[in-house]
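Before I ask anything, here is the structure I am working with.
The complex appears here without one of its protein chains, the remainder shown in place.
Right after this comes subunit A.
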Amino acid sequence: MAAIFHGVGAAASLSLSPSNSFDSNKSVFSPRRSFSARKGASFAVVRSEGTVNLNLKGRRAQQLISNAVATTADSIDASSSSKPGHELLLFEALQEGLEEEMERDPRVCVMGEDVGHYGGSYKVTKELAKKFGDLRVLDTPIAENSFTGMGIGAAMTGLRPVVEGMNMGFLLLAFNQISNNCGMLHYTSGGQFTIPIVIRGPGGVGRQLGAEHSQRLESYFQSIPGIQMVACSTPYNAKGLMKAAIRSENPVILFEHVLLYNLKERIPDEDYICNLEEAEMVRPGEHVTILTYSRMRYHVMQAAKTLVNKGYDPEVIDIRSLKPFDLYTIGNSVKKTHRVLIVEECMRTGGIGASLTAAITENFNDYLDAPIVCLSSQDVPTPYAGTLEEVTVVQPAQIVTAVEQLCK
């Protein structure tokens, strides 16, 4: 399916959008506007090259249960437009978002290992080096500590770097830079410097990648004051969050998941962003609030299918914003259902779920009919063997059991 998309892109006429400064060196992805320096606010409707498309099926407005298998997903989102859009995979959505922002603002640059000539180890930065050149898409040596530091230094002067960790786990080497310099400089300088950097990369438990390549760093970074953390889960919110993160004046860490890069979805053609602090209502319900994010969203939706058949009505919220939590959306849900189940991929100890449990208990204790149940990964290094790895993370069957227990 990816091949079809690329084919359409190449075949579509490049003169769809008027571009005065069109460079013949540029790649298949045509510039949607002429490359110009960002001068104040301007909102442009963006046309994609794939508008002449095969089957224009519109979005179904209130689709309740999505197919939870990781290869295809249709996601409902009340805020998406009803215009027919274009279909793409999650990594392409990230690339689109990144490319649009780089065109829009000449200060945006990308730094990371193998992001340039190689095209990115997960193809998120494919073709960008050809289009924008070596000074804007920078291949770094394997030196996370220093290139993250360099990204932060560049951000202090006003550039907007997007630093890619090839795997989130490698960013542990840059922890000092992220914690002390990225998070705290705005405060310790009395507001003189802002750090508009985006740090992104894939994390999470993959398919038998081993312990060191299956890390979930959101739990390590969550206490750092001054940063924002978001986790994307669908092509729609991946593109939206990427764009919002780049435009934000604060340092944002965007967590992607290794197993979600090939999700396909239809997204709108026009320019849109997702609010960085907002949670997403995946499936409204009445009986229990299930809070989740990233890959676990799909496990939850799979469990939700079973639960609906059994007669339960779960409300599923993809929290998206890991720091700060969207306590407004979560609070409204808790006030409605009075039961909370948190399903996360972090480890039990000190994970996002642990903080979220504390936050909900502090703020909404009066509305809870039962103690909060938090399903997280086991507190073990992720083993290599497939059967063991499966048991390390939360599976749909466990979610079903937990809901049944909770709603007794």
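Here are a few things to note about the model shown:
Quick note on the criterion: a contact is a pair of C-beta atoms (placed from the backbone, for glycine too) under 8 Å apart; a residue touches a chain by one contact, two chains touch by 3 or more; residues count from 1.
By our rule, contacts and distances are computed from a predicted model.
Only one of "Integrator complex subunit 11", "Hemoglobin beta 3", "Pyruvate dehydrogenase E1 component subunit alpha" or "NADH-ubiquinone oxidoreductase chain 4" fits the UniProt record of the hidden chain, and that name is "Pyruvate dehydrogenase E1 component subunit alpha". One of A:N145, A:Q378 or A:Q398 touches the chain omitted from the figure, and that residue is A:N145.
Interface residues of subunit A with the unshown chain, by the touch rule above, are 41, 43, 109, 135, 138, 140-141, 143, 145-159, 176-177, 180-181, 185-194, 196, 225-226, 228, 244, 247-250, 271, 273-278, 324, 326-328, 331, 363-364.
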